[in-house]
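A protein chain is absent from this complex, but the other protein chains hold their places.
Letters A and B mark the chains as written, and numbering starts fresh at 1 in each.
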Amino acid sequence: MKKAAFILVLCIGLLLAWAAKDFPSWGDPQSPASSSPVASHFIANTGVDTEVPNMVTAVLADYRGFDTMFETVVVFIAGLAVFSILRGGPKNRTRDREFVVDFEPDLIVTNTVRLIVPVIQIFALYVLAHGHVSPGGGFQGGVAMGASFILIALSWDLKTALARFPIERCFTVAALGIVIYAGIGLLSLFLGGEFLDYAHLAKIFPVSPEMARYHAMLGVEIGVGFTVTAIMFALYASLSTDGRMRDGL
Amino acid sequence: MFEDGSIFNQLLVERLNYFIYVVLLLIGLWAMIAKNNLIKKLIGMSIFQTAIILFYVSIGVKEGATIPIYLPEHDPHGSHAQLDSNHTELLSHGA
Partner (left out) sequence: MGLELFNTLILCLLVVVAVLSLWVRDLVVSAVVFAIYSFLMCLLWAEMGAVDVAFTEATVGAGVSTVVLIATVFNLKRKAKD
């Protein structure tokens, strides 16, 4: 089996290496990806269309907003699947654990975490809200926010973290994020545009169509941030306790 | 062996980055096929997918380019443009 796998992998490798000589060299400005009309269109027009300096955010949340919406739904479904598969198993299943959790939360660790968790959360909010003009956005900010709750669970225990962010509320918040995203899309649908065509939001808000797209992108990123924060914590809580939500890592 | 135009020179000197992507992809593929442990298979899948994303991103690299964020002086509607219009207004007021 291993020998057959090795030969198969080697054959694929030879084919790919043979194809490599046709690809552009490193940093070639004339490479097909750089000279395509799509790339130059986005470079020339994102600033005019949406006033967003970060082109990646503009493409992610506006031009390809539909894609990002269902990406958020995929994150939500992944969290839901992990939770329900682990929760639905036999109730009194016993596993041999390598580690036994039997300790008091360490004084130095908990006090350090008490100091740095607010800083992490403010940084996460900054990344989320500043995703237009600097690298960042909903996914990154949401993951950083979820990581702060995971840090609480790691340094005290899972019960302390679940007291702050119960697992049922995780899924409520995650669904709320998708509702925010789809709601902004539906609002622009009802105002006469297409789904997720944010420029039509300028009819009810006192801004120009370009600034309407700018601010709708912020709203969409907040929705993504809600979903990702909640799902990251729910994933950790489910996986570290084998779905039982007791005696975590 | 490494003279200009030979296949080794093409692969290991000029196109070293593609060679590395192929090697990473093969490591991931081999781990997915041959390893029995599911965590190892998962790590192999991550290596496989990062190799592919690395390939996609690296053909868009341009020599001497900036990151894809407008500088104020490049942005047609950014702060620099507003400064410019204020400046011309001041100039016209002055005149």
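The criterion applied here is as follows: contacts are C-beta pairs under 8 Å (C-beta built on N, C-alpha and C of every residue); 3 or more make two chains touch, one makes a residue touch a chain.
In this text the structure is predicted, and so the values were computed from the model without any measurement.
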Using the whole complex, pick out the displayed chains that touch the missing one.
-> A, B
In the complete assembly, which of A:63, A:139 or A:181 touches the absent chain?
-> A:139
Can you list where subunit B touches the absent chain?
-> 14, 16-17, 20, 23-24, 27-28, 31, 34-37, 39-40, 42-44, 46-47, 50, 53-54, 57-58, 60-63, 65-69
Extract the touching residues of subunit A with respect to the undisplayed chain.
-> 25-28, 54, 56-57, 60, 95-99, 127, 135-137, 139-140, 143-144, 146-147, 150, 154, 232, 235-236, 239-242, 248-249
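Methods note: only the chains that are shown with their structure count from here on.
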Where subunit A and subunit B are represented by their mean Cα positions, the distance between them in whole Å | 20
Report the residues of subunit A in contact with subunit B in the complex, numbered from low to high.
-> 1-2, 5-6, 8-10, 12-13, 16-17, 20-21, 23-29, 31-34, 39, 43, 46-48, 51, 53-56, 133-135, 210
Where on subunit B does subunit A make contact in their complex?
-> 7, 10-11, 14-15, 17-19, 22-23, 25-26, 29-30, 33-34, 58-65, 67-70, 74-78
